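Only one protein chain is missing from this complex, and each of the others stays in its spot.
Labels run A, B, C, D, E, F, G, H, I, J and K following the written order; every chain starts at residue 1.
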Amino acid sequence: MTYGQGRTYKKVEVIGVSSGGIEAAIQQAVTKAQQSLQKLSWFEVQEVRGHIGDDGKVNEYQVVIKVAFELK
Amino acid sequence: MTYGQGRTYKKVEVIGVSSGGIEAAIQQAVTKAQQSLQKLSWFEVQEVRGHIGDDGKVNEYQVVIKVAFELK
Amino acid sequence: MTYGQGRTYKKVEVIGVSSGGIEAAIQQAVTKAQQSLQKLSWFEVQEVRGHIGDDGKVNEYQVVIKVAFELK
Amino acid sequence: MTYGQGRTYKKVEVIGVSSGGIEAAIQQAVTKAQQSLQKLSWFEVQEVRGHIGDDGKVNEYQVVIKVAFELK
Amino acid sequence: MTYGQGRTYKKVEVIGVSSGGIEAAIQQAVTKAQQSLQKLSWFEVQEVRGHIGDDGKVNEYQVVIKVAFELK
Amino acid sequence: MTYGQGRTYKKVEVIGVSSGGIEAAIQQAVTKAQQSLQKLSWFEVQEVRGHIGDDGKVNEYQVVIKVAFELK
Amino acid sequence: MTYGQGRTYKKVEVIGVSSGGIEAAIQQAVTKAQQSLQKLSWFEVQEVRGHIGDDGKVNEYQVVIKVAFELK
Amino acid sequence: MTYGQGRTYKKVEVIGVSSGGIEAAIQQAVTKAQQSLQKLSWFEVQEVRGHIGDDGKVNEYQVVIKVAFELK
Amino acid sequence: MTYGQGRTYKKVEVIGVSSGGIEAAIQQAVTKAQQSLQKLSWFEVQEVRGHIGDDGKVNEYQVVIKVAFELK
Amino acid sequence: MTYGQGRTYKKVEVIGVSSGGIEAAIQQAVTKAQQSLQKLSWFEVQEVRGHIGDDGKVNEYQVVIKVAFELK
Amino acid sequence: MTYGQGRTYKKVEVIGVSSGGIEAAIQQAVTKAQQSLQKLSWFEVQEVRGHIGDDGKVNEYQVVIKVAFELK
Partner (left out) sequence: MTYGQGRTYKKVEVIGVSSGGIEAAIQQAVTKAQQSLQKLSWFEVQEVRGHIGDDGKVNEYQVVIKVAFELK
């Protein structure tokens, strides 16, 4: 990539869900998105949420991210 | 669905337009999005707008929503 | 188009990059998006950013826009 | 109206109050604004609020909108 | 109530869920909140969301509101 | 005023400037707006800014407010 | 209090109303909230509004604050 | 103008439309607003949008601005 | 729970503080809130802050969350 | 200063703390910032917070402002 | 630069003023900031404002940007 050259990127919004923490939820979303989209370049966290089990433990993190990739 | 299991969702932004009110505009967007996307799970309203006719009546509601569905 | 008729639009988020200024970056994004998406109707600017070269000159503008098109 | 021609619009903020629901409150504001302003083109909802009566019923909706019209 | 007199209000955030539309969801939240809280004065809508059934129909509206009441 | 009756309000944005503090700047804006507009009902503060003199003293407060009045 | 020790705080939203200015309205809310809640630690201003009398004078300030206290 | 003297400004929201770029759309709105309002002092950009023609070219920029002027 | 049935939830804002990271601070808040409130369903992160010790190490994370539970 | 001439300003964020009210906290921040920075031109309030003593009195106001000065 | 390596950047807020348009105002701010700060990497536009002359012409653009540079 050379700065100054015309390029176009697209951002899509995905939500990763994981019991393993915030970073794990981000990676979950990125891995899945990579399967159906083009090669991803970066992500931006939009929201962090989660579910609480009957025992009062956070049993999953739900992280809404935007992922971006170049439109070749 | 079991909480705690890794899952991924995608959100897309659609705008439903209807003369029948805000709920009708939401349903318009959901029905159309369901045709080309996967089975939808939920929606979030982003903006409510509308057009005003020459007679000063609101003749359509334009509701911007995000709809979400699971990436299997 | 007749106001009051049921219609649905979709918005997608794209980023145009150009050394030629903000308007050129918007056109870059629109032109590219038009290739893979349906006929576009309008855009909304979300963010304006850019890169600065070693010589202290802005060498590219990166403009994040949403583009909208009708789902027929 | 032809796209690309120089035009100017003005937006003013009005609040419609009605016991008949959100759409009725919007129409209330539009009808009143049409009397003193020029012919209105569109509206954008800013806030939805309301009053609760002693019996625990919502007895009016207060909808803040912006209405737009062309400055000829 | 006389304007200018010292008074204090409290706002709490509740979510009403109803299949009957946005106004019905607001009333659901207000009615329930009225049971455990003091007499309510007004509400402010924060978010409008909903669930989509397998048949592509919105089967419930979830409306997040703040309700306010005077602390006597 | 009776709750539930159809009514319409208008909000306009004014900026009061005063050396006498934030409340004085609000009153400055309200007094002036009252001269050219109809009887005002309430205000909402949007922004608080000010100018700093050469001696490092705040020499005026600039308070942006919206004022609302009923459209009879 | 020692930094690094597990602690939990709660925030509640209250509105103080006073004819005596913004600081007086904040103190009004804090004093009242202290009566029914636990010992308060800090506040954060959310909104400043007010009512305007028939004579064009601001006759009360309505300040929405969040107050926080430790959950022991 | 002397800092510290009581003054009042008003802000109104206008939208300039031009095929000539963002600055041209701002000037379009300012020129038109100047005709019906008092002498304008400054503007603040709120939103930048535009329309896309059938040929995939941006054929007009729509820039929402607030313009401010002193209430003498 | 069956979608479409009338239900009401309440959200309260709590702050968890922990030296063990962001997830630990969230769990701290959830565990404490569960003691005095009803069974919690989900949380939403509002703010992430923290304190820095004299040695330049982050010695606690302060995470502001909203927790939600059903009003039965 | 002549409008239209190239100029550059810098904004820095400071927090003034004072027991004397909001205006006193702003002046506290401005006075201190003036000592280490260049001559200041204006300020913009970002947040108003404060601490509450054991007696339920607001014992200090903490006002976050941005101050701006010209880079000569 | 290699992704994954620990790095730190700083952002500062500057305002460029120019009669030559939005891009010229951005370059004005970047050029000036480059003189007193380290080598800049990128910018993000925060606000676009401007002044209007007696003749109703925009006579300068004031663009608030954040510029970022690496802390080596």
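As a convention for this text, a contact is a pair of C-beta atoms (placed from the backbone, for glycine too) under 8 Å apart; a residue touches a chain by one contact, two chains touch by 3 or more.
Here the structure is a predicted model, which is why all the values come from computation and not from measurement.
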Exercise for the section: Using the touch rule from the top, list residues of chain I that touch the missing partner. Expected result: 21-22, 47-52, 54, 56-58, 61
Handout entry: Contact footprint on chain A, counting only the chain that is left out
Key = 22-23, 26-27, 30-31, 34, 39-45, 67
Completion exercise
Contact residues on chain J toward the hidden chain run 12-19, 28-29, 32-33, 36, 51, 53, 59-60, 64
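Convention: only the chains that are shown with their structure count from here on.
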Exercise for the section: Tell me which of E-G and B-D has more C-beta pairs in contact. Expected result: E-G
Handout entry: Centroid distance [mean C-alpha coordinates] between chain K and chain G, Å
Key = 38
Practice task
Hunt down the residues of chain J that sit against at least two other chains at once, touch-wise.
Solution key: 22
Completion exercise
Per the touch criterion, the pairs are A-B, A-C, A-I, B-C, B-D, B-E, C-H, C-K, D-E, D-F, D-H, E-G, E-I, F-G, F-H, F-J, G-I, G-J, H-K, J-K
